[in-house]
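Taking it in order: structure first as structure tokens, then the write-up.
Complex shown without one protein chain; remaining protein chains in place.
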Amino acid sequence: MGDSMAEARVISPQDVCADVGQCVGNAAVAIESGWNEAAAGIAAPVAVARPTTEDRVAALVRLAAERGWRLLPAGRGRQLSWGNLGQPVDLVVSTAAMKEVAYYSPADLVISVQPGMTWAELSRVLAAEGQMLPVDPFVPDDATIGGIVSTAASGPRRALYGALRDMVIGLRVVWGDGRVIRTGGRVVKNVAGYDMTKLFIGALGTLGVLTEVTFKLRPLPLHRATVLLSGDVQALRTVAHTVMTSELIPSRLELVLRGDASRGVLAIDCDEPSGGAAYQIQRLRALAQEQGLSAEVLDGDVADNWWRMHRASAMEAPVCLRISGKPTRLTAQAAAWRTVCAEAGFETLWSITVPAGMARIFLSSTADADGVRVRKLVEQLRQAAGEVGGQVVVERAPAGVRRGIDVFGGLGASRVWMEGIKRTADPHGLLCPGRFAGGI
Amino acid sequence: MATKEPELIRMGQHSQGAFRWPDAPDPDKYSVCVHCGFCLEVCPTYQEWTDENHSPRGRVYLIKAASEGELPLDENVINPVFTCLDCRACETVCPSGVQVGALIEEARGQVYHARPKQGVAGALERLFLRGIFPHPKRLRRVAKLMRFYQTSGLRTAIRKTGAIRVLPRHLREMEAVLPEVPAEGAREALPGRMPAQGVRKGAAALFTGCVMDVFFADVNEATARVLARNGLEVRVPKEQICCGALQVHAGDREQARAMAKHNIDVFLASGVDYIVINAAGCGAALKEYPELFRDDPVWHARAEQFSAKVRDISELLVEVGFDPPRAEVRRRVTYHDACHLCHAQKIRQQPRQLLRAIPGLELVEMPDSDRCCGSAGIYNLTHPQMAGELLERKMDDVPEGVDAIVMGNPGCMLQIKVGVHRRQRQADVLHTVELLDEAYRREGVKG
Partner (left out) sequence: MNQEALVRALTEIVGPRRILHRPGQLAAYECDGYVAQKGRPRAVVFPETTEEVSRIVRLLHRERIPFVPRGAGTGLSGGATPLHDEVVISLVRMNKLLSVDYENMRAIVQPGHVNLTLSKRLGPQGYYYAPDPSSQSVCTIGGNLAENAGGAHCLKYGVTTNHIVAAEVVMPNGDVVEIGAEFGEAVGYDLLGLIVGSEGTLGIATAITVRILKKPQAVRTVMAMFDRVADASDTVSHIIASGIVPAAIEMMDQLAMQAVDKSNYHVGYPRDIEAVLLIEVDGLEAGLPELADRIIAICREHRARSVKLAESDAERALWWSSRKMAFGATGRISPDYIVQDGVIPRTKLTEILARIAELSEESGLRIANVFHAGDGNLHPLICYDARIPGQTEKAVAVGSAILRACVDVGGSITGEHGVGVEKLEEMRYLFSDADLEAQLAIRAVFNPEDLCNPGKLIPRPGRCAEVRDAHWLAAKHAEIAAGFPDQTLTTSPGAGA
């Protein structure tokens, strides 16, 4: 039904632009290319509105609902390569211009920001007060908070601090019918009503347009150190599992592998006070020696720099696949899966967040414009991982690669309930239809 | 329907309630319960059946509902009130300090009036609780009959012919492990007065108890020796009778009061400093005599005076100071907390302190040592299935490699003897004071 309607639609970006201009002012709207290309895989210029207030966002959504326009909630467009290829949209509602701190009480370790604030800016604001949001997702520095929350992006720090769902405590959202909803609050403990906040984390904008996000924060660690162990992969694996089930408190425990070489690096962070850190480093050195691994200790900025470099090289890859499963199985199977990747002709960088049971495989650029080879690889990995209870998701990839597959691998029996949620939040089905798991 | 008058409730007059007899459950006791549920997980009957009717807060709730006329005093209230083991584990964890045990006993008193038990079971219960236990001489005659059964060859004959099989399993097992009944109890055998050895720390009257004195008279004798050894003059009032705990548990408070009055008179007249008891169940009952006289100020005061002197043997020895034995008893033992010692009397450390003071003795703690073994007075006779399940759990918890299971209550000793028998384990079932006595006696041998 959706498709036949799509054929029948005649909504020109110019018309949309004119109507939107009346609603939010002409300066806040433009016709641009690239959005539908990245999110829907179709070259179709689209009106992009950049409202500056929640009221205007709500007005735009209401307008779109009235006119039957399909909407893409977005920020700076840095993560449009996440999710399924959706249907082309008629209007992009970018909250990139809403980038203020709405509320910050350092003594309460709580901040509310508008979704257009970049991750880098948020980190800077927090660091000025000696605080942090303990996520380190594999996204560009100028990705927005709205985008990060909508993709539930995560990184190595998940090992200790958990995922975004553990840090977002409140939201303001405009639903698909234009009503503004508040979920959660600004206190760290709160069980009043349904925890609807969680629905929007990772929903890729299919349930509403975020207009404010409230996080609970952590103080910056009193002391920072990273231990890098290098050597044989089997030995690194042994150390990783020993550390995970020991008294040690790694804030990151990332197994980094390149290609199918038999050597790798295990990066272990410690955010404990200096006495504890010293003890942990000493224990890690001893473990390294036992296993014939070399050990290097980085402190403070040097450590931060190593992680920045690691992220940068991961971000260079156009495709990221993610396998989730039991940590012991992930690390045991990694060798076999790396061979699969190598045989398919891909150069890979592996970043395995061991305690979280998440392996990210970054595929470096190959001439594979139509994505046939990547899709074949995904299929092979899904089969191999599925045998040991693992799950493979294409975290991000160019549009061409995502054509014709469900990057999430489909939904099970809970699909009917998810469709119900979608219908409730977006009764007209206008919020980037098709982009979410199972084609929702 | 008349409106409820809070004043009336406070005065304990439940004109519309189900408790119409004197000595009804005290509203001040059940109103303390805030229904938090902390008691659920320690209640043996709730753990087995997972029905809140058979949990402490459920029972208190039902008692309150019956008291306030919300529920009739029928099976739905009576059964839960009688499935209670009276182990008091709930009282240990209760943050509000609800006296669940006292409430249950008061409720049973109402049931006793409302529903006199019919048939053979009722007649038997009345025979034992009113006809035998309150009368030392009759009790003694029953004991002698048992001794005759055990020693005359009758027991052997009955076992051989298989006639024993007419008894249900739990009674058969109980029969099998019953210790040989001594020719006379300690109350008769011990002299009326034994002098203190060494520095005199006071005079203590020994409460010999009934089950203890019929089956474990030697424990009473050991108790007397240990007391004297530690500077206490021991008296054994000959006119004492059973403490009345079983009557209280069964709801026969009238009979219990008569027995209590008798004992209070006898022991207060003896003019001792302490009244010593080695049976946890009796000890708890003696300490709770004032509960029986809530509506009688004169006897309440006398009961208070009496209860203030009551001590468990382990409690007294630690209180006045005891001589650590010098001789070794090389054994590996575990300790079971009798409910009426640890929950009702809050005595946990003292028995362990005594055991640890014995050179050569190794004490291995068992998990959940304070969970009821299922004996619970006559519970193992009235509710054999639940009692059996609890015994199984208790025996599962007895650590490997111990050669004795030690405790401070004769009911538990009989019950756990059944357990040992059932599991074919090589372990003695002993009273704490027996080991201490053995250590003291060995001193003499060595010297």
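A few comments on the model shown:
By written order: A and B. Residues from 1 in each chain.
The definition used in the following text is that contacts are C-beta pairs under 8 Å (C-beta built on N, C-alpha and C of every residue); 3 or more make two chains touch, one makes a residue touch a chain.
Bear in mind the structure is a predicted one, so any value in this text is a computation, not a measurement.
Although it is not drawn here, the omitted chain touches the following shown chains in the complete assembly: A, B. Checked against the full complex, the candidates A:182, A:373 or A:428 give a single residue touching the omitted chain, namely A:182.
Remark: the omitted chain is touched by one listed residue; of A:59, A:384, A:399 or A:421 this is A:421.
Within the entire complex, the positions of chain B that touch the omitted partner chain are 6, 9-10, 31-41, 50-53, 55, 58, 61-62, 65, 70-72, 74-77, 92-98.
In the full complex, chain A contacts the hidden chain through residues 105-110, 130, 152, 154, 162-163, 165-166, 175, 179-183, 185-199, 201-203, 207, 218-222, 241, 244-249, 272-280, 322, 324-328, 355-358, 391, 393, 408-415, 417-418, 420-424, 436-438, 440.
Assume only the chains that are shown with their structure count from here on.
The geometric centre of chain A is 65 Å away from that of chain B, both derived from CA atoms.
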